[in-house]
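Shown here: the complex without one of its protein chains, the others still in place.
Here is chain A:
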Amino acid sequence: MRKTRAAAVGAVTLSLVLGAAACGGGTPGAGGSDAQPKTLTYWASNQGASLEVDKKVLQPELDKFEKRTGIKVKLEVVPWGDLLNRILTATTSGQGPDVLNIGNTWSASLQAGGALLPWDEKNFDAIGGRDRFVESALGSTGAEGQDPAAVPLYSMAYALYYNKKMFAEAGIEQPPTTWDELVAAGKKLSKDGKWALGAEGSNLSNNIHQVFVLAKQHGADFFTADGKADFTADGVVAAVKQYVDLMAEDKIVAPGNAEYAQNQSLSDFAKDRTAMVLWQTAAATFKSQGMKDDEWGVAPAPVLSGAPGAGTGVNSMVAGINLAVFRNSKNIDGAKKFVKFMTSDEEQVLLNRTYGSIPPVKAAQDDDAFGTFALAPLREALTTSAAALPQVPEESQFETLVGTAVKELFADAAAGREVTTASVRAKLDKAQQQMPRK
């Protein structure tokens, strides 16, 4: 009897230890197309206020597509937090959707995994040609010199949103155009428990977007021309320090923003607690938070000096969503038809108007819907002064490691610890050393 009990205890213990140690893995994604040319599975990223909103927006379009082509599209809206891991799992198992949305900054990383259909000349021709798309958006579809791993679907750019009432109360007539002006205005605005600028210090991606632009303005990049991590270049260190100093030294960002990661800074803005935010397509969020359109203004994001443009005049990253086809799809033709449909002028106007983004398709971009006061500066930035994040296979690691370094520096600033050039360099050096060996 004792032996039996020992065996049982052994089995239970083993299962507990193994169960505990085996945690962290994902579950295989839903199967892709079932080899029927009349069905497609589509993973849409969460773009609207909720997954339900997305379903309501997309389903009528999918029905329209089915009516035209006879191909039924099974829709699944995937929350942002899960999307990348779902794609990784699908890549490893080979069991994925036929068509999927990807964050455009992941393009080169996912391209390296080899799971996505390359968009060569022939494939582009099937959807009307490469020339239909805006160049900056094409810049974030994969590594340079390789066929894109996806096509642009929704584009977004950063701009400076400001609270008109708070500006008027502080006697500021124009939104700042340079960082010096922003800091000067910020010092007037930051008083009585109110703050000048919002930040999302614990949001790794947002941190990256902001310091990438600043690095460009300092004439630096996070990677060398041959794709090696270069996180400790002087321009990069200066850029990261400048961004964190908005809290640490200039004191125009509330220390509490160091722990923000769920768009709380937009909520503060809508509640007149913060006078400015650097954000991409924030209009819909302001509205949902009860802020009227005439209460806020939008201007190009600041630059070091002069005017926004290429090179050191870059004032936004090319933000947006791309549409990719899973290489393992059993219905590649149907998938291409679907991509053609989603990137058609008509759908581009309709979908981008609904989501408050800018169409990456030239013909659709000219539509009046994107020339409003809220969207025109974003369209302008995308055309003239936005740059794509580094299109290297290690982009995802870069986002995590440097994003974390900036988060830690914000935590230091919030706790009143000094943020120096040396401490910034040390954090960035640590991040660089954790990049995978090539």
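The rule is short, and it goes like this: a residue touches a chain if its C-beta (ideal position, glycine included) is under 8 Å from a C-beta of that chain, and two chains touch if they have at least 3 such contacts; residues count from 1.
As a convention for this text, contacts and distances are computed from a predicted model.
You can't see one chain of this complex, but its UniProt record names it "Sugar ABC transporter permease", from the set "Sugar ABC transporter permease", "Ferritin-like domain-containing protein", "Heme exporter protein C" or "Acyl-CoA dehydrogenase".
When the missing chain is restored to the complex, the residue among A:T41, A:T91, A:T177 or A:Q280 that touches it is A:T91. Taking the complete complex into account, A:L204 is the one of A:L204, A:A301, A:V339 or A:L389 that touches the chain left out. Listed for chain A, the residues touching the missing chain in the whole complex are 1, 3-4, 7-9, 11, 13-25, 85, 88, 91-92, 94, 109-110, 112-115, 202, 204, 254-256, 258-259, 261, 264, 393-394, 396-397, 400-401, 403-404, 407-408, 411, 414-415, 430, 433-437.
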